[in-house]
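The structure under discussion is supplied below as structure tokens; questions concerning it will follow.
The complex appears here without one of its protein chains, the remainder shown in place.
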Amino acid sequence: MRSTSTNNEIIGELQVLVFGPQARTVGTDRMKLGKTKFPITADALMSRIVETYPNLSSSIGVSRLAVNHEFVESNSLINAQDEVALVGLISGG
Amino acid sequence: MRSTSTNNEIIGELQVLVFGPQARTVGTDRMKLGKTKFPITADALMSRIVETYPNLSSSIGVSRLAVNHEFVESNSLINAQDEVALVGLISGG
Amino acid sequence: MENQSTDATVRVRLSRGPIGLANPIMLSQSQTAIAGAVMTFRGCVRSSEVDQDRASKPILGLEYEIYEPMTSRELHRLAVQFATKFGVIAVDVEHSFGFVENGECSFVLQVVTSHRREAIAFIDEFIDAMKRHVPIWKVPRWGECELSS
Partner (left out) sequence: MENQSTDATVRVRLSRGPIGLANPIMLSQSQTAIAGAVMTFRGCVRSSEVDQDRASKPILGLEYEIYEPMTSRELHRLAVQFATKFGVIAVDVEHSFGFVENGECSFVLQVVTSHRREAIAFIDEFIDAMKRHVPIWKVPRWGECELSS
């Protein structure tokens, strides 16, 4: 994670882990969102993901974000050092 | 089964098999109902069982009769040569 | 007592004494291809039973009585009935007769279906029906000293 800090505001690239069918859809297991302003809410991050990877638009509605291995609410704040994963299209069992 | 026949009416002893807790209650696994008039309905037989073995009155309500290894309705007719079993207080599993 | 047919493989057994680990149901290749859920229920003997006064008392085990061939027939009839109802692929029912010590199992029900929901519904409804309709009786062997005077 490379980031630059200006007046307490951190701007940098955010990597979001992605798995399974969604990883096949985007062609990577590590999505990269450049010039992300931290902190960013989960909701805002979801919007940025779909903007950057429009192929995910059909499955984003059944997806949630996990931050540091825990699901977060839509208004949770994500910081530059957090590990972020998109958890969608799960199908255990 | 010993029986005597008079004018198409058969009178004889009917043996009714009994199992499990009910067999313990009556102290036998083969109840004997003397001077039974055949054919007799299942309902009438149930009444005779309770008259003869009053200790069964608390469990007769959850009991059914099986004739020749099949459950019968209350108005079914039982004949002298049938194998009759009282099926109550069952608890498989 | 309608005449039912089913494509399910149905097996029923009565065994003297406790039932060990059940042998897995053997499936044909075409059955395996659609078998998504395999469920096994084991009913085991606990170390106490409720007596006539509704008090919980220690037992050594349970004595199971059956009434053959009616017991096997009723088990088979119910297995076919619910296998048909839920589109079951295969079912295997095994029940003990005679003495089963506490800690041991007296009943093993295995069912194979395409999806979980049918397997769960089959097990639930089959056991309910078995407890109402199948001639199997249990008698506790109480754990307290029996006077042998």
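Labels A, B and C are assigned to the chains in the order they are written; within every chain, residues are numbered from 1.
Please note the rule applied: a residue touches a chain if its C-beta (ideal position, glycine included) is under 8 Å from a C-beta of that chain, and two chains touch if they have at least 3 such contacts.
Quick caveat: nothing in here was measured; it's all calculated off a predicted structure.
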**Study point:** Contacts of the hidden chain among displayed chains
**Key:** A, C
Study note, to complete from the structure: Checked against the full complex, the residue among A:P21, A:G34 or A:G61 that touches the missing chain is A:P21
Study note, to complete from the structure: Where subunit C meets the chain that is not shown, the residues are 21, 24, 32-48, 102-103, 105, 114, 116, 119-120, 123-124, 127
Review point. Can you list where subunit A touches the absent chain?
Key: 17, 19-21, 23-24, 66, 69-71, 85, 87, 89-93
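Just so we're on the same page, only the chains that are shown with their structure count from here on.
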Practice item. Can you check how far apart subunit A and subunit C are, centre to centre, with Cα atoms defining each centre and the answer in Å? Key: 50
Point to revise | Where subunit B touches two or more other chains at once, by residue number | key: none
Study note, to complete from the structure: Listed in rising order, subunit C residues that touch 2 or more other chains are none
